[in-house]
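I'd like to ask you about the structure that follows.
Here the complex is missing a single protein chain, while all its other protein chains stay put.
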Amino acid sequence: MLEVHELSVSFGAVRALRSVSFDAEPGAITAVLGANGAGKTTLLRTISGLVKPLSGSVSFDGGDLVGRSVESIARMGVAHVPEGRGVIEELTVEENLRLATLWCLKRSERHAAIEEILELFPRLQGFRRRHASTLSGGERQMLVLGRALISKPRLLLLDEPSLGLAPLITAQLMAMLHEQTEGKDLTVVLVEQNARSALSVSHHAVILNLGQIVVSDNAAKVSADDALRHHYLGF
Amino acid sequence: MTLFLDYSLDGLANGMIYATLALALVLIFRATRIINFAQGAAGMLTTFIAFSLISGGWGYWWAFLVVLLIGFAIGAATQRVLIRPLAGKSELNPVIVTIGLFVVYEGLAGAIYGNASRGFPAAYSQRGLHIGRTAVAFSYFDLFILIAVLVLMAATFVLFRFTALGLRMRASAFSREIARLLGVRVGLLLTLGWGLAGFAGSLAGLLAAPTSSFGPYYMDLIFIYSFTAAVIGGLESPIGALIGGLIAGLCISYVGGYLGSGLEPLGALALLTVALMSRPEGIFARPPARRV
Partner (left out) sequence: MGAAAFTKFVRLTRQPMLRHLLVAVAAGAILYFLTGRLSQYNDYQVGEIASYVVVLAGLSLLTGANGQFSLGHGGFMAVGAYTLGLFMTHTGTNFVLELAAAAGVAAVAGVVIGLPATRLKGPYLAGMTLLFALSIPGIADKWPATFGGDQGLTVSAPTAPGTLSQEEWLAWIQILCALIVFVLLANLLWSRYGRTFRAVRDDEIAASLAGIHVARTKVLAFAISAACAGLGGALLVLSTGIVNTGEFPLSLSIQLLAAMVLGGTGTLFGMVWGGILLVYLPQWSTSLSSDFSLGTGANAYLATIIFGLVLIVAMLAAPNGIQGGLRWLWAHRPRPGQGDHGAPAPITVSASD
């Protein structure tokens, strides 16, 4: 379980997050929504350690995350798929996947883990030995998701996975995400601009506006509230 | 015709030395986007240490090995102490620090050992070999250079392509942030990269010493020729360093042979200028990577 408490982040004079507090439960997807510049990406980057907060705390399963290095947070089972996907283009698909296994799997286990992920994303099979730069947007998204899942994370942070993807692929991705989370030990925090598709698979929804949480509620209720949707989410 | 052959063989042997130092530059540049201007001088300093050890009675090969390790240590320490604190600010400040180091190393060598040129012993005979009855400008020592550098290149290649450590190092160089998010201890790898570069630099110093006027400045020109080689090869790949080294070695040898050794730096300048103007990314570089 992820607990974010009174998290404040600023970049120079700009306050990106103001006393943000919310919880994300395991076996569920928590959507973080809001307009551009609301602070959603900053929130994820603070949780994974790329950004140091001014004040507040982030704890996962009782362990404190603030102040730890990015690598040590990752080794706690936190997988962050950043904005723009973060495929390492100069490496092959297989190397991208293998890289993620190096800290958690023994050499003998790595191959099997890669096979498992390639079964989950059969489309990547053909690109196995190809450089990641040759992949399309949707394929890259599959790769980084696979790379995140291969280390069997306990906390998965996703930053706008649907960006630039066709609606069909987005739907498939969301469905897969739901399947991987439901009833399992995985906590997912999903940042999305595409609020509609995010709400359709989430259990809980948090809306950020200008760095502050304005709504934190059950996803179905947020979906049903027309006024809320119009005002903060634009549909 | 024999002159051409001689210049070519000479250029090849020198080119291997440039390739070694170029490899050191590539390793550091790939990881930290810095040109380590002190790399040649560091190699010079460690070779002086070898000289002291050998003069003090150590066996050649023991001194050789120890000095390679010292080079590794100096490289790693430099990164930890001087370069890491400057990370993230202006890109040029670390470069200026390495220039300062370059000067300090030469000053140290001069202060401790003095300016007089001395001879550094060669591991093997430096006399030209004979093929049939013709003397060729290639000696056992040149053969040693060839083999040593090829072994180094091969080891580097294997390291990067086939080991988990190499994968981590490549990932850290290509995409530092993503590598960290995947649990890679990037900081340690940067230090390791600098250490390996120091190792290669020491090797270059040891290989170059017997054929140069061995004094505090003997690595200056070799450094800048190796820089030229690295630029030709693209500053991104070890293979590029090798090919670049050979090209630079040959070209400079021809210039020195046909036009006079005093004009070698000018030849290198022309070569460097042409390389930078025509393909600033070098022959082997991939298109500029997107940094995440």
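Going by the order they are written in, the chains are A and B; count residues from 1 in each one.
As a working rule, a residue touches a chain if its C-beta (ideal position, glycine included) is under 8 Å from a C-beta of that chain, and two chains touch if they have at least 3 such contacts.
Nothing here was measured: the structure is a model prediction, and the numbers come from that model.
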Among the chains presented, those that the missing one touches: B
From B:177, B:236 or B:264, residue that would touch the chain that is not displayed: B:264
Of B:97, B:169, B:189 or B:241, the residue in touch with the unshown chain: B:97
Contacts of chain B with the absent chain, listed as residue ranges: 34-35, 37, 82, 85-86, 89-97, 99-108, 110-111, 114-115, 217, 220-221, 224, 227-228, 231, 260, 262-266, 268-269, 272-273, 276-277, 280
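The working rule: only the chains that are shown with their structure count from here on.
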Parts of chain A lying in touch with chain B, wherever the complex brings them together: 48, 50, 69-71, 74-75, 79-80, 82, 84, 86, 88-91, 95, 98-100, 102-104, 107, 147, 151
Residues of chain B defined as touching chain A within the complex: 164, 167-168, 170-171, 174-175, 177-186, 286, 289-290, 292
